[in-house]
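All protein chains but one are shown in place.
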Amino acid sequence: MNLRQRDRINPHLDLDTVDAAADLMALNMGPQHPSTHGVLRIKLFLDGEVIIKAVPYPGYLHRGVEKLCERLTCVQLTPIFDKHDYVAPMTNEQALNIALERMLGVEVPRRARYMRTILAELQRLASHLLWLGTFTLDIGGTIGGGASLMMYTFREREPILDVFEMLTGARFHYNTHQVGGNRHDIPDGWAAAVKTCMDQLAARMPEYEEQCVTNSVFLMRTKGIGVIETPLALELGLTGPNLRASGVDLDLRRDAPFHAYDEIKVNVAVSNGCDTHARFEVRIAEMYESIRIVRELIDNVPEGPICSLKPVRTVNQIKLPEGKQMYTAIETPRGELGTWLIGGGAEKGACPYRLKIRPPSLHAMAALPYALVGHTVSDVVAVLGSLDPIMGEVDR
Amino acid sequence: MMGPVDPALREALAKQFPDVFAAEGDLDPNGVVVPAALHVALAKTLKESFGFTLYVSVIATNFPTAEGETYEVATVLRNPTTAQPFWWRVRLGADPQLATLYPLFAGADWQEREQFDLVGVNFVDHPDMRRLMLSEDWEGFPLRKSYAIDTPHTPWR
Amino acid sequence: MIPNPWLNGLVVGGAVLAVLMTLGALASWWERKFSARLQGRVGTTILGPWGILQPFADAAKMIQKEDLIPRDADRVLFYIAPLFPVTLVLGLAAVIPFAGYWADGVWHGAAMVADVDVGVLFVLALSGLMVFPLWMAGWASNNKYSLLAAMRAVAQGVSYEIPMVLAALVPVIASGKLSVTGVIAWQAEHGWIVARLPVVGFLAFVLFYLTSLAEANRIPFDIPEAESELVGGVITEYTGIKSGLFILSEYLHTLVASAVATGMFLGGGHVPGLAGLPIWAQVVISLAAMWFKTLALFVSIYWIRWSWYRFRSDQLMELCWRYLVPGGLGLVASTAVAVSLGWV
Partner (left out) sequence: MAIDDGRSFEHPLYHYWENSPGGGIGLTTLDRLLMHSARHSLWFFPMATSCCAIEFMTAAASRVDLDQAGTIIRPTPRHCDVMVVAGTITVKMAPRVKKLWDQMPEPKWAIAMGSCAICGDFYRDIYSVVPGVDVIIPVDVYIPGCPPNADQVMVALQRLQEKIKLQLEGKFVERDLRPGTMIYPKIGTHGDARQSAEVAQAQLDGARGLGVGGKEHRVPRPAAVQAPPEADATSDSGEQS
C-alpha cells in the first residue's frame, strides 16, 4: 500500500471494470442538499455505504462572471468580485484591485495598505467563523451539537460584520476598494469597536475550540478521514489552509507579501496530518493568528491619504494598457485567489480583454474524488466541510 | 509580475530549450511563448527538475484576428518552497488542440475541462473531456468573443 | 386500583394516553425553547404564552397539508408505516406503573394500564419491533436516502437490542421478577438498583440509558435520521401529518424510554418515607416522583442531543459489538455471581 494516492485512486474509474457482482448504488448528493455548502452535486457510487467512486458536478451556480468582466470597466468590476466568494468579499475585492494596480503600476498609500491588511484579517476571521459553524453543523447535524456551535459562531461573526458596516455601510458586498487605495476612511471610534470585538472573540475562541477537540466523537469523525497526501495536494493546486494541512509551508502573506504584510511578521500554521482534523487545526490556529495581527495593527495605522488616485468620477477613467498580461495572486481565507488579467479590452481599454479568476475552492473540490474513495456517506459531509468550498467561487 | 527568475533556472532552461529561452536579457513579462510541441516537456522539466510542483492555473483566451480565430493557452506553476510563480503561453490556431498536462498534474483535470467548456480549447489525451460548468448539451463556447453574452436559452431565459 | 381490568384499562389507559400525547407535543415545544436558550436565542414566542401553543399549531398545519405519495412508492407499506411508531410506543407505556403505594408491607403498582407478569419482556419486545416501521417507511419511500436511513436504522436497532437486553437482565436477575411492578416492588423493599448493586447497578443503568438513546435514535446515535447527510432520513418523502406522527413518536419514545429506565433502575415511583401515609397521598407523591425522575432523564437526553456530535455508522457498530456487548455480559455475570453468593 505504498502507492501514491494519485496512483492508487483513479477518479475516472470505469465502473464496468469493477466486479459486476458488487451491486453498486448510485447516490446523488445535491445540488440541493443541506450539507453541500450551496449547490454542489456529487454522484457517489456506493458498495453498501462505502464509496467506490465519487464524481462531483460543479456548475450549478455558473453565473458567467468572466464573460461579464469583459463587458464591464475596471471601476465597475469591484462589486462583481464581491459576489464570487460571498463569505469573504473583502479579500476578493483586494485580489482584483491588486491585480489592476500591479498592471498599471500604481502605488498604494501606506495607510490604505494597513487598512487593507486589517480588513483582510477581519474577513479571514469572519470567514473561518462561518466555516467552523458549518463544518460542525455537517458533523453534528442540524439538530444537534453542531447546530449549537453554528449559532455561537454566527453570533461572533455579527460584531465583525458590524465593524465592516461602520466602515463601509454594508454588511457584506462592501465595494470599499478601488484602484490606488480605499474608498472609505476609518470613522471615529472604529479602532475601539474593532478592539472590543477582538477581545470578545479572543475570550470565546478557546471555548469553541474546546467544544470540538475535547469531544471524542468529533475526534473520531475527523481523524484519518479525507486524507490528501502532500504530492497530490500540490498537483491538484490546493492552496491556503488546505495545502498547509497537507504539510506544505506556503503562505503568500509571508512568501509573496502584498498589503502591509511585508512590514509585519505572520506566523504560518502548518500541519502534517493531511486529514480533516489537520485542516480543522490549521484554520483554528489561523484564527488566533488573525486576532493577533489585527490587535497589533489596529493602533499603528499610519496617517495619510487613503487613495493615490483621484476619486472615481466616470466608469471608464481607468484604462488598461493593451497587450499586457499577467498573473497576480493574494492569499484569501480559502487560499490563493489569482487573476489572469489581459489589458486592452472594450471601451478603449477601460475593460479587461480577459479576466480569468483562479478560485481556490475549485481546486479544493477537485480533490474530492481522491479524498472520498473508501470512506462512507457520513464522511462526505465531513470532508466537504473541511475543504471549506464556496460555490460562488467554484462556479463563478 | 513574475519577478526575477533564478539564474540557474534561466541557464538550464536556455540550455534545454535554446529556441525558446534566450540566455540573456529579461524574460517576456507577459509569459514566454512556447511552441505547442514543447508544452508538456517544459512542464515536466519545471516540475521534476526545478521544484515547480504546485499547479496553479491554466488560462485559455480567444483572440479573433483578421486571419481567423487564434487562441492562447497560458499555464501557471508555482514553486512551493520559494513561492516563485512561472508562466508561459502557447499560441494555437483556429482548431485549438493542445496536449494535456493531466499525467503530470492531477489538478489539470478540472482546469482543462473548464477551459474546454468555456473557451473550447481541446486538450488531447485528457481522460474525460466533458463540459464542467455548463450542461452537457450546451451549444457554443461562452468565452469566445463571437458568443453573445445574452444568448437566450429557452425555456429558462 | 380499579378491580375490573377492562375498566382499569379504559380509564387509566385513557389518562396515560392523554398525558403522554400532550407531553409528547409539549416536548417538541420544550425542546425548541431549550435548544434556543442553549444557543443564545429565544425560541418560539408568538403563539400563546412563551409560544407554548406552537406544537398544536404545527399539528393543525400538518393535518392540512397535502398527502403526497411518490409515484413509484410501495403504496400500502408507505401508507401504513406511520401508524406503527406511535402505537408501539404507547404500547410500551402500558406496563409501566406510574405510581405506587405500600399495602401490607408490599409495594403495589398503581396508575398502570395492565400488570403483565412478563412486563420486562413485553417492553423489550416492543422496543425491538420499533425498527420495523422505520424499515417499512424507508423501503416503501423508494428514495435512496430513506433506504440508506432504513438500512442504518435496522442495523442499529438490531445491534443495540442486545446490550439493552443485557442491561435489563441486571435488575431482573437481582430481583428475580419479570414484571416491571415486581422489579419496582423489589427496589422499594431493598433499595434502588443503582444504589443496591453499587458499581454494577450504576453501570447497568448507564448502559441501559445509552442503548435507549440508540433505540430512540438520539444524538450521538442518530445516524438513521442524520439530517446533514441523509436529508430527512426515513421520513424524507413523508408529508403532513404522516411525518408528524414519526416526529411525535420520537418524542414519545424518549419519554417512555426514560420512564422505563426510571422503573428498572431508579425505583419507579418509590421515594423513601412513604410508608404510613394514607394511600391517596402515597399515590400522588409517587406519581410526582415518577414524573420527576422521568423528566430529569428526558432533559438529560436532550441536553446531550444539543451539545454532541454524531457517530458514523461503522463506529456505532464498533462501539456496540466491541465494548457494549462484552460489557453487558460482564455486568450480567457479576450480578449473577453476586446473587448466587447471597450478597444482594
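Order of writing sets the labels: A, B and C. Residues in every chain begin at 1.
One rule holds for everything that comes next: contacts are C-beta pairs under 8 Å (C-beta built on N, C-alpha and C of every residue); 3 or more make two chains touch, one makes a residue touch a chain.
Computed from a predicted structure; not experimentally measured.
Contacts of the undisplayed chain with visible chains (whole complex): A, B, C. Of the candidate positions A:9, A:150 or A:260, contact with the hidden chain is made by A:150. Residue in contact with the omitted chain (choice from A:59, A:237, A:273 or A:389): A:59.
Considering C:159, C:212 or C:243, the position touching the chain not shown turns out to be C:243 (whole complex). Not every partner is drawn; the one left out touches chain A at residues 31-34, 38-39, 59-65, 67-68, 71-73, 76, 80, 83, 86-87, 130, 142, 150-151, 154-155, 157-158, 171-173, 314-316, 346-347, 350, 391-392. The omitted chain makes contact with chain B at the following residues, 133-135, 142, 147-151, 153, 156-157. Although one chain is hidden here, its contacts on chain C can still be listed: residues 32, 36, 39-47, 51, 54, 56-61, 63-71, 75, 79, 227, 231-232, 235-240, 243.
Operating definition for what follows: only the chains that are shown with their structure count from here on.
Each chain gets a centre from the mean of its Cα atoms; the one farthest from the centre of chain B is C. If each chain is reduced to the centroid of its CA atoms, chain A and chain B end up 24 Å from each other. Distance between chain A and chain C, defined via averaged C-alpha coordinates, is recorded as 45 Å.
Shown for chain A are the residues in touch with two or more other chains, of which there are none.
Multi-chain contact residues of chain B, defined as those touching 2 or more other chains: none present. Residue ranges on chain A touching chain B, taken from their complex, read 6, 11-12, 58-59, 62, 64, 66-68, 71, 102, 231-232, 234-237, 239, 243, 248-250, 252, 255-256, 323-329, 336, 338, 340, 342, 353-354, 356, 358, 362-363, 365-366, 370, 395-396. Contact residues of chain A toward chain C in the complex are 25, 27-28, 33-35, 49, 136-148, 151-152, 155, 211, 215, 217-218, 220-221, 376-381. Every residue of chain C that touches chain A in the complex is listed here, in rising order: 35, 38-41, 144-145, 148, 151, 219-220, 222-223, 226-231, 305-315.
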